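Quick notes on the structure that follows.
Yeah, one chain of the complex is gone here, protein chain that is, but the others are all in their spots.
As written, the chains take the letters A and B, and residue 1 is the first residue of each chain.
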Amino acid sequence: MAYPDVVVVGGGVVGAACAEALTRHGVRVRVCDRGAPAAATTGSGEGNLLVSDKEPGPELNLARASCRRWPRLLAELVDEIGPSLADAEWEPKGGLVVATDETAAAPLLALAERQRVAGVEAVVTTDVRGLEPHLAPSVAAAVHYPEDAQLQPVLATSALLAAVRRRGSEVCAGVEVLGVHRGSRVTSVRTKNGDLPCGAVVNACGPWSGRFAEIAGSSLPVEPRRGLVLVTAPLPPQTVRHKVYDADYVGTVASGSADLVTSAVVESTRSGTVLVGSSRQRVGFHESIEVRVLRALARKALALFPVLRGVPAMRAYGGFRPYTPDHLPVIGADPAVPGLWHATGHEGAGIGLAPATGQLVAELMTGAEPHVDPAPFRVDRPALQGRALECA
Amino acid sequence: MRVIVDGQAVTAERGQTVAAVLMGHGRTSWRITRHGGRPRGLFCGIGVCFDCLVIVNGIPDVRACQRVVVDGDDIRTQYGAELPEAGT
């Protein structure tokens, strides 16, 4: 058996993107997921690839690189794995951010202005009903973001992993990594099937990354931040055309509150269902689906789209976003444990940020020129230090 | 009592479900699926399969096997996914 150069722990979208980028650079990997790949946080993600919700800064840069990368990456994969496997329902549908009252309008327009300066296409629009015919008439301001796109996270992850397999690397489901052996650096990982020698380990364990960092001999303040999504019965195509959300969403994302915060985020999927989010709550790994959260989501969605009033909600599900205290992902080598790398902490944007994250990991590991500045995401940045891991 | 089925008045009895009214008048299907355009009607009869969805008084996604008719109900075939009529 050929040993991998790198073991990627976690087969979510981030682990898959790391494995794809590493194998593209000729590195042999083994992806180990304790469950089924794409079945954890990635399977709960709504698949929005957003630049619109980000302040100018490192995350926006990563997001823009990533949003550009997704369609190209999927197009490249067509040749490698065929058009049907490479289909991830990518749709450049654009985002529409709506302020429903005057107090929300000014901050939205100011944010759009800052984003424009940073090079984002942010178009203040007066013809909202032209873009979204079913939107509530009471809109104080709206900004259209043509760069925002959408894809189906599980299809996308499976496409990345199909390419990894095609390149001769392995993807193992049902294999939990229980420990990391090291001398002066990582030498192998421990699984229930025995030890697996490797040159490096990538921690792509999503909300469980803090736990994995610990068993690997380090620490990382990544915590779960709960989110619920309501799913409607299938609706006619074009009922909701863009990814539409309330301007207060940006504030919700940026808040660090442990208490429940909700904001309306509405989009349709290719299958016809409309997804209604989003809620944020820090409740550990508590799986319950609270009626008060669902009610809040419904109320906020109806304020944007009254047409949904008579539409049935048929399902609700939840997931745990991998949250860091400064809302920035952690990407790079862990100085405390040579051979241990992290690619995690993407909170509510991991689907969007995955390809650039994977690429950055591959560049840093192989010594290539990084395509975005890696410094803000480094593991030993001050904002991550000295924080106890509350939810491990 | 009378109800309207796809524009035509038909008789119905108190306590009948929409499905029973439709089947009593010889209908076996009253929904067209949204991908394959296939006809569907009753299947499980007890509200779990959602095959029997129909439009009642402008509201789609009503289970015909569960809904009991009321005099004057306007029952329409559901074509794929439909939105509730405005104002309902």
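For the reader, a short list of remarks on this structure follows.
Just so we're on the same page, a residue touches a chain if its C-beta (ideal position, glycine included) is under 8 Å from a C-beta of that chain, and two chains touch if they have at least 3 such contacts.
In this section, contacts and distances are computed from a predicted model.
For the chain of the complex excluded from view, the name given in UniProt is "Pyridine nucleotide-disulfide oxidoreductase" [choices: "Pyridine nucleotide-disulfide oxidoreductase", "Branched-chain amino acid ABC transporter permease", "Glycolate oxidase" or "Nitrite reductase small subunit NirD"]. Shown chains touched by the hidden chain across the complete assembly: A, B. Set against the missing chain, the residues A:19, A:186, A:301 or A:384 yield one that touches it, A:301.
Residue A:289 is the one among A:75, A:117, A:254 or A:289 that touches the chain missing from this view. The hidden chain makes contact, of the residues A:38, A:222, A:354 or A:379, with A:38. Touching residues on chain A toward the chain that is not drawn are 33, 35-39, 43, 84-85, 152-155, 158, 161-162, 165, 171, 173-174, 230, 232-234, 271, 273, 276, 288-295, 298-299, 301-302, 308-317.
As for the chain not pictured, it touches chain B at residues 14-17, 19-20, 23-24, 28-29, 33, 35-36, 38-51, 53, 56, 59, 61-63, 65-68, 70, 84, 88.
Following the convention adopted for this analysis, only the chains that are shown with their structure count from here on.
Taking each chain's centre as the mean of its C-alpha atoms, chain A lies 41 Å from chain B. Chain contact summary for the complex, chain A toward chain B: residues 233-236, 239, 272, 307, 309-312. Within the complex, the chain B residues that touch chain A are 34, 59, 61, 80-84, 88.
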